[in-house]
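Could you have a look at this structure, given as C-alpha cells, before my questions?
Of the protein chains in this complex, one is absent; all others appear in place.
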Amino acid sequence: MSTATDLLERFGTNYRISEVNEQKADLTFFKVPKDQAVRLLRELRDDAGYTHLAFLTNIDYIERGIFTLNYMLHNYDTRHTLGMHVDLDRDNAEMESIHNMWAQAATYQRELREMYGIRFPGSPRLDDDFCLEGWDQIPPMRKEFDTAAFSLARFYSRDGRGTEDPREHMKQQLYPTHTDDAPEGGN
Amino acid sequence: MKDMDKSFKKDTETEFPLREEMRPHQVTAPDGQVIDIDPLQDYFCQEPPKVHAKSYFKIVEDFYNWARAHSLWILGFGTGCGAIEMRPLMTPRFDAYRYGIQWRPTPRQANLLVISGYLSVKTLKRAIRAYEQMPAPKYVVGLGSCTINGGMYWDSYNTINKFDEFLPVDLYITGCMPRPEVLMAGVLELKKKIKEGRADGANRYVENFEWYKANQKRVIKNWNMPDYNW
Amino acid sequence: MTFEWIQIPYALLTVFIILNYGMIMTAIMQKIGARVGGRYGIPVWQNYIDLVKNWALRTKITHGVMFYLGPVFRLTGGLGLILFVPTIYGSVMHQNFSYSGDLILALYFIFFGTLGMALGAGESGHPHSAIGVSRGLAQVTAAELPLALAVFSISLQYQTLNITEIVAAQQGSIFNWTLFTNPLAVIAAMFGFVGTMMRSPFDVVLAPQEIPIGPPTEYHSAYLALMQTNRVIFPIAKTIIYMNLFFGGATGWGAFAVKVFALYFVTVFIGVVHPRFRVEQSIRFFLKWGLPVGILAIMAV
Partner (left out) sequence: MFEPTPQVDLSSGKYLKLWQGPQHPGITGNMALELTTMGDEIVDCKTHVGYLHRGFEKLMERRTFIQNFPIVCRIAVPEPTFNEYLYAAVVEELTGIESPERAEWIRTLNLELMRLASYLMWLGGIGAAFGQGTVYQWTVTHRDYILDLFEEMTGARVYHMYIVPGGVRGRLPEGFEERCNDVLNRVEKLLFDVEKVLFNNFVFKKRTKGLGVIAPEMVDQYGITGPNQRAAGFVRDLRRDAPYLVYDQLEFDVITATESDAYARSWVRYQEMHQGIRMLRQCLERTPREGPFQARMPNVLHWEVPAGETYVKAECTRGEYGYYMVTDGSEYVRRVHVRGPSYTHAIALMEKLAVGTNIADTAGLMVSLHTYPPEIER
C-alpha cells in the first residue's frame, strides 16, 4: 500500500524505523527505539493525520526479557492504521508518558502500571488502583504470574471440579479402544 | 506461584494507605467552627452484631415469615453479568412484581441480596458492606455457576470461587447465565424456605462471625473499614 | 361547632376507613401504572404485606432522637390533615374536628410533614438524604405557591376560611363547583397538587436514578412502615382538601371514593408519560406557569 510506504519513507530518514510488517492493506506495524517514540507519535499525530489513538497496550516477551508497547494509531482520512512498537527493558520498564497528547492515554498508562508494573513518570493518578484493590502480588499480567495457582491458593476452590485435558478426553471419546482402561463397549 | 523479586510488588509490608478522606482530619464549618473527624470511628457504629431471636409465639413467627416471603425487596446491586437477566425478570415478560418482589435502591430497605454472577474482590468488599447494612431477616441468593465454584473464571486471579465462604448463602441458582425462568423458580424456592423458617442466614452469619471475617480478610487485603458496618 | 367526646371515635373510624381505602387505592394505581408498561402489576393487598413485613424486621438502627421523630412528624402531618378536614359533607360521623378556620390549619399541615421529615432525614447523616431534603423543601415550597394563591382566591370568593362552608356553597348542581365558578383558581391549585404528589415529572426528591430515593435513604423496618402508612394516608388527605375546595366535596363514601380516585388518577396519568424535572427546572416551571395563573385567579375574584 502506498500510504504506508510513503509514510515510512518520509519518516525513515529521521527515525530508526525497523521491522515493518504490512499485515493488511490498512494496517502496518513497525518498531522504533524508545527514545524516539514519543517524538514520532507527536509528529504522526500533528503532521501525518494519525489523530486517533485506538489503544495502548503491552506484550510480554518473557523469553527475550523485553516488554513491547504497542501504540495503535488511526488516520481517519486515509483510513489507515499504524501499530507502533516500542521495546522496553523488562526488569526496569519505564516509558515517557503521553497523557498530554491524548486524554485517554492516562487511563491506559494506569492500567499498564497496574497490570505490568511499567512506570510512566508524570502520568496523573498513576499509582491509584485501577482494577485491582489491595493487590499484593507481582502485577498479574506479567507472564511469570500464574493465575491458576494463585486462584487455588487464595480463593477456596470447591471440590468436584474436574479438569480434563481436552485432547485426552476427545481421544477417549473417539477412540475408546486405544486407551488402556476403556470401559467395556463404551463409545 | 513463583517467587519473584520484590521490585514490582506493591508495598504490602506497610499498610495500604487509607484514602485521604478516611484519615482523621479537621473540618472547618462555614461559620468558622473547627470539627475533628475520625471517619473510621465517627461514621460507623462499633457495636458487634447480635443474634435476633424469633418471635415467642410460633403462630406469630409463621405469620411474619409468610409476610416476609411475600414481600421480598431486592437490593438493586448488579454485581456481575447476571444482572442483565434481572431486567427481564422485572419487566412484563416475567413480571416478578406479581410475587411481591421489587427493587430497592438502598440496602437499608432491602431484604434480598442477589449476587448476580462472578464477584471480583473489589466488589466482594462492597457486597459485604451492603449485606451488613441490610436489616435483619436478610437473604442471599447466589446467581450463576461463578458464585458456586468460580464457573468460567475458576482460575482468575480476581474473582472468588466459593461465595458461601464469605456470606451466608440461602440459595444458589445454577447456570451461565441463568434464564429468567430459573430466577423465578429460584425465588419461589426461596419463598418456600422462608415460609418454613429455614432461611436464617443473618443469624448464621452472626454465630459464625469470626469464621466469616477471617475468610473475608484473607481475600480482601486493604481492609479499611470496621469489622461490622451498620 | 361544639366539641363532643363522640367525635373522637368517629374521627378514628374515618382515619381507619381512609387508611384501608388508601392501601387498596395506591395498589390499584400502581397496577394501572404497571399496565401502561405492559405488566400485570402487584397484587392489591401487597401494601398490607409490605407493612407487616416492615414491622416484622428484626434490626432497628437509630441515628438519634430526630431520626425517630422524622416519620412520626410525617405521619402527624397526614393524620392532622385528615382530622381537621371534613371528609364527608353533611355526615356527623365523618365531620372530624372541622372548625371555622380549618383551611389555614390544613395548609399548615400539608407542609408540616415535609419539615418533620427534613429534620429526621438530616439526622440520619446520609448525604443522599440531605440532598433529597434540600431538593424536597425547595420544590414543595415552589409548588405550594400557586396552591396558596388559589386558596386565597377561593376564600375571597366564598368569604370564609371554613371548609365545610365552602363545600356547602358548592352543593346543588355540578355547575356550583369551584371548578366552574372559579376555573383559574382550580388550574393554579392543580399545579400545586401535581407538584406535591411526588410523581413524575416532579418526583426528583425520591428519584432512584438521580439520587437513591432521597430523604428515606436510611429508614428501614418500623420507621419505614410508619412512612409507608403516611404515604397512603397523606395523598388521600391532600386529595380530600382539593375535592372539598374545588370539586364539590363528597356527600357519601361512594362519591368520596370516585372523586378521590379520579383526582389521584390525574397525577398517575401525568406520571406515566413524563420523565422527571430537575429541581430547579420544576421550580422555574411553577414560578413561570403556576404563579401567574394564581395571581390571575385572585384578580379575577
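Here the chain labels run A, B and C in written order, and each chain numbers its own residues starting at 1.
Here, a contact is a pair of C-beta atoms (placed from the backbone, for glycine too) under 8 Å apart; a residue touches a chain by one contact, two chains touch by 3 or more.
Bear in mind the structure is a predicted one, so any value in this text is a computation, not a measurement.
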Q: Just list which of the chains on display the missing one touches.
A: A, B, C
Q) Any idea which of C:Ser153, C:Ser200 or C:Thr239 touches the chain not displayed? A) C:Ser200
Q. Please identify, in ascending order, the residues of chain A that touch the omitted chain?
A. 21, 23-24, 26-27, 29, 51-55, 57-60, 70, 72, 76, 79, 81, 83, 99-108, 124-125, 129-133, 140-141, 143, 145, 147-148, 166-167, 170
Q: Spell out the interface residues on chain B facing the chain that's missing from view.
A: 20-21, 25-30, 75-81, 83-85, 87-88, 91-93, 103, 105, 107, 118, 120, 122-123, 126, 130, 152-153, 155-159, 176-177, 179
Q. Touching the missing chain, which residues of chain C?
A. 33-34, 36-39, 127-128, 131, 200-201, 203-204, 207-212, 272-281
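We take it that only the chains that are shown with their structure count from here on.
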Q) Which word fits how the chains touch one another: line, ring, star, complete or other? A) line
Q.
Using only alpha carbons, which chain's centroid is the nearest to the whole structure's centroid?
A. B
Q) Taking each chain's centre as the mean of its CA atoms, how far is chain B from chain C in angstrom? A) 36
Q: Report, in whole Å, the distance between the mean C-alpha point of chain A and the mean C-alpha point of chain C.
A: 61
Q) So which bits of chain C are touching at least two other chains? A) none
**Q.** Where chain A touches two or more other chains, by residue
**A.** none
Q: Provide the residue numbers of chain B that touch chain A in the complex, in ascending order.
A: 1-2, 4, 7-10, 12, 16, 121-122, 125, 148-150, 154-162, 165, 215, 218-223
**Q.** Complex contact set, residues of chain A against chain B
**A.** 91, 117, 131-140, 142, 144-158, 160-161
Q. How about chain C: which of its residues touch chain B in the complex?
A. 34, 37-43, 46, 49-50, 52-53, 56-61, 125, 128, 208, 212-213, 216-221, 224
